[in-house]
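What you see is the complex with one protein chain gone and the rest in place.
Chain lettering (A, B and C) follows the sequence in which the chains are written, and residue indices restart at 1 in each chain.
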Amino acid sequence: MSRVTMTYREACRQAIREAMLRDERVFLMGEDVGAYGGCFAVSKGLLDEFGPSRIRDTPLSESGFVGAGIGAAIEGMRPIVEIMTVNFSLLALDQIMNNAATLRHMSGGQLGVPLVIRMATGAGRQLAAQHSHSLEGWYAHIPGLTVLAPGVVEDARAMLWPALQDPDPVLIFENAALYNSEAEIDDPPPVVDIRSAAVRRHGSDVTLITYGGSLHKTIAAAEQLASEDIDAEVVDLRVLRPLDDATIMASVANTHRVVVVDEGWRTGSLAAEITTRIVEQAFWDLDGPVARVCSAEVPIPYAKHLEDAALPDVDKIVHAVRRTLGEGA
Amino acid sequence: MSRVTMTYREACRQAIREAMLRDERVFLMGEDVGAYGGCFAVSKGLLDEFGPSRIRDTPLSESGFVGAGIGAAIEGMRPIVEIMTVNFSLLALDQIMNNAATLRHMSGGQLGVPLVIRMATGAGRQLAAQHSHSLEGWYAHIPGLTVLAPGVVEDARAMLWPALQDPDPVLIFENAALYNSEAEIDDPPPVVDIRSAAVRRHGSDVTLITYGGSLHKTIAAAEQLASEDIDAEVVDLRVLRPLDDATIMASVANTHRVVVVDEGWRTGSLAAEITTRIVEQAFWDLDGPVARVCSAEVPIPYAKHLEDAALPDVDKIVHAVRRTLGEGA
Amino acid sequence: MNEAIKHPPRTHSEPLTVGTAEHRRALLQQMMLVRRFEERCVELYQAAKIRGFLHLYIGEEAVAVGAMQSLEPRDVVLATYREHGHALARGVDPGAVMAEMFGKVNGCSRGRGGSMHLFDVSHGLLGGNAIVAGHLPMAVGVGLASRMQRTGSVAACFFGEGAVAEGEFHESMNLASLWKLPVVFLCENNSYAMGTAVERSEAQTDLSLKASTYGVPAYRIDGMDVEAVEQGVRGAVAIARESGPVFVELMTYRFRAHSMYDPELYRDKQEVAAWREHDPITLLADRLRAAGDLDDDALAQMELAVTETVDAAVAMAETGELEPVDDLTRFVHAEATR
Partner (left out) sequence: MNEAIKHPPRTHSEPLTVGTAEHRRALLQQMMLVRRFEERCVELYQAAKIRGFLHLYIGEEAVAVGAMQSLEPRDVVLATYREHGHALARGVDPGAVMAEMFGKVNGCSRGRGGSMHLFDVSHGLLGGNAIVAGHLPMAVGVGLASRMQRTGSVAACFFGEGAVAEGEFHESMNLASLWKLPVVFLCENNSYAMGTAVERSEAQTDLSLKASTYGVPAYRIDGMDVEAVEQGVRGAVAIARESGPVFVELMTYRFRAHSMYDPELYRDKQEVAAWREHDPITLLADRLRAAGDLDDDALAQMELAVTETVDAAVAMAETGELEPVDDLTRFVHAEATR
């Protein structure tokens, strides 16, 4: 085993390539995945390598091609459907909720939909209200789905394969702000499961729970806090559905203080679910209220200073931690 | 002022009638609202009274006619768009989230979308997975929307008019299990706002927070608990976005114990948001963990005994309260 | 009859190539089975044995029965919530269908689906979809899998004319045509989507024109004539298997309400009566009699056989078990993965 340095984008691409090489039932389908090379250049080069049948450009028809992925999955293929960004996935929500997530149960276990849907998510690039949604936590509401949010290059590289092995639909959210991030990772990639969270930093004073695009901000905040002698543990959820309660509660039992960081809009955020689970399962471990750092409840504005103000950042996390540690008990 | 007895269905109809009579910009648009009389017979008779221009049958095109409602609202009309049930609203989610909820902000305040979207919601009628969603709490995640869930006949009668007066989009969720419920109400109906929750039962031992289709189950549970000398307060949220924190926290400050009842799937439910707000705003008032009674995390099955098992009911609420009162502190 | 009344079709598009007497009697018996099965469902609904939504196919039997004749076991059927006829004509055990509507574990979807969600993978029946047009994109995917795996199978996708207005119709037709997939789009045009007459839902009511703008060949067939349906769909299936999607419009009519809750305010009794004159079962029975291939005795025997089948189905449903409540969360995911 060796170590290689690659970007998150490259990790996504290699994961697709490898899956296509390993299993001929796998194919990639979506808008501009082929000739254009992918709107984030993730699939660049794959058309040449695998040809237009397996790297399949679609017309602008999100509902149509997501539904086609479902049908193909039922009939024995292993489609990777790319929706350019989560913003356009709303057009395919009926297919995702009413078909992909539901068919196995509704058919009494006869059908399975081994479909992987990848999409970019997140704000922070001044793309304004219609192109800046962070809905991965919202999708985690839907029974029948597995929802992944790789926050590090290694996970971007390693999570696709187990997702494809899952007999049921898996959504993978790639935070667009991460595509250019780079890391040295194991090659071949480690075997990861798609059931457990990862503790990215150990600490004893406070638990910071986050995922995806907020992970790096949270780690940076933890490092800043370390200089103030606050020792923060950082839990990267990685899997937004099903949530890995065990890892969360173990950390809470240790630190007794929690801040959840989540790029979703505050009300009805995944952070609310995490908070509630902690209340349900570890209330007596808590030394004070759980705090959330989420996005402001606005359609994300274009202007940079306003967009920045709307999103979680290192400062807001640090402040929330200080406030949490300063409070009561 | 007098008192009249009417069903929830009749209340919805009268509210529409009255609005159409009061304001000629108001019209009703949706699938089968006219010739068929509405899939729940809410609009029966209105076509004869108002004609096909104002009681406007649409083709099966949820995205199309919801978007048309948005355009008409911007241009000075006051459309009431009926989506037969929340299950089909997924097809219109792009219009709702990316246009209706977003246009005012994205245009820097120039545009307003004074649109009301009504839809039936809820399970309990053995309609199986694709026809039993309870997504009103899920919709409450979206900034720019007001989300209403009238749980009593009076609110079904009274909330439409203020919703139409709102310069921004309002979603009204009518739990289909309520259409046949009957009550004596004031005539003319009282003036209600669409910002505040209502305390439906006063009590001092525990706060039960709920809305819509679960309200009657919760009140029944409270009555059953009364016979066990447990005095429960029942808060009917009525407005799911924005949440009326003041009413919630006032009740919690009184009772120190909370159970939230919500027909949505448990993970990522509105109940999680309520729980989290209580933790954030009233942690030190709590004598123990907040409990939730939600739907099981399954696509709702057809078979009655399984459907019943999946949904909140009086027994489950009573049990949750007993457990909550039995715990700690 | 007033202008608004929709007229039953009077002619066939192509001269009929008539099958053997035996085959024609089999068609008749299948239609009778669907009819009697559903008539029993109505009784059982009134007796509260069946609940939820119940959409009857009565009047439209020729469509499913005729269309299924040319499908092979490897082919896949996708249908709407009005799919009892499709399940039975495809060969799904009537007992399993009835048990499904009773919510029993021996139902074809273990009681989780009910009337609107009949599944039987062993018969290539992928539902029973209750979102109008929701299964059209899936049919495209089934066709795609067939092409990519070279299985030669065809996806037969049934839907009502109301579904044509949905965006999914448009996206699915385009995709299927662009990729030349083996999908037969079978549009059951019964003139109404709930209470909405097709003139009030489609700016252009000649639906075959729509198909042509996707470069998809289109056929219009008298959907009250099971033999016309069989012949027309056979051709369509052959084209689909060979070269790409086909659109078939089947002109039919539902004799009953949309579902059990429909007061039928939107159509004229006269119109219904006129179509009842074209009852697909009577039509074929008369044709058989005229050809000397059916007499009272034979018909009585067929009725008897059908009644026995329906009785047996009800018995199976009655005696079926309820699934243990503890199994509620089974099948949300595959068993092994959680």
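FYI, a contact is a pair of C-beta atoms (placed from the backbone, for glycine too) under 8 Å apart; a residue touches a chain by one contact, two chains touch by 3 or more.
Predicted model, so just to flag it, every value in this text is computed and none were measured.
Chemist: I'd like the shown chains that the missing chain touches, ordered by label.
Modeler: When the entire complex is considered, the left-out chain reaches A, B, C.
Chemist: Please identify which residue in B:E10, B:D94 or B:E174 touches the non-displayed chain.
Modeler: Candidates B:E10, B:D94 or B:E174; residue touching the omitted chain: B:D94.
Chemist: For the chain that's not shown, point to the residue among C:R40, C:H55, C:R147 or C:K210 touching it.
Modeler: Checking each option in C:R40, C:H55, C:R147 or C:K210, the one touching the absent chain turns out to be C:K210.
Chemist: If the hidden chain were put back, which of B:D166, B:D245, B:D287 or B:D308 would touch it?
Modeler: Hidden-chain contact among the options goes to B:D166.
Chemist: Which parts of subunit A face the unshown chain closely enough to count as touching?
Modeler: Interface residues of subunit A facing the absent chain: 31-32, 34-37, 39, 41, 57-64, 87-88, 91, 125-131, 296-299, 301-306, 309-310.
Chemist: In the complete complex, the non-displayed chain touches which residues of subunit C?
Modeler: Touch set of subunit C with respect to the missing chain: 165-171, 173-174, 177-178, 200-204, 209-210, 212-216.
Chemist: Name, in rising order, the residues on subunit B that touch the hidden chain in the full complex.
Modeler: The missing chain touches subunit B at positions 27, 53, 58-59, 61, 63-77, 79, 94-95, 98-99, 103-112, 143-144, 146, 166-168, 242.
What we mean here is this: only the chains that are shown with their structure count from here on.
Chemist: Would you mind checking which chain's C-alpha centre is most distant from the centre of subunit A?
Modeler: Checked the centroid distances; the maximum from subunit A is C.
Chemist: On a C-alpha centroid basis, what's the spacing between subunit A and subunit B, in Å?
Modeler: Once rounded, the distance between the two centres reads 30 Å.
Chemist: Quick one: report the Å distance separating subunit A from subunit C, using the average Cα coordinate of each chain.
Modeler: 41
Chemist: What parts of subunit A, by residue number, touch at least two of the other chains?
Modeler: Those would be 63, 94, 98, 105-106, 143-144.
Chemist: Which parts of subunit C, given as residue numbers and ranges, touch two or more other chains?
Modeler: 109, 111-113, 117, 129, 131, 134, 167, 332
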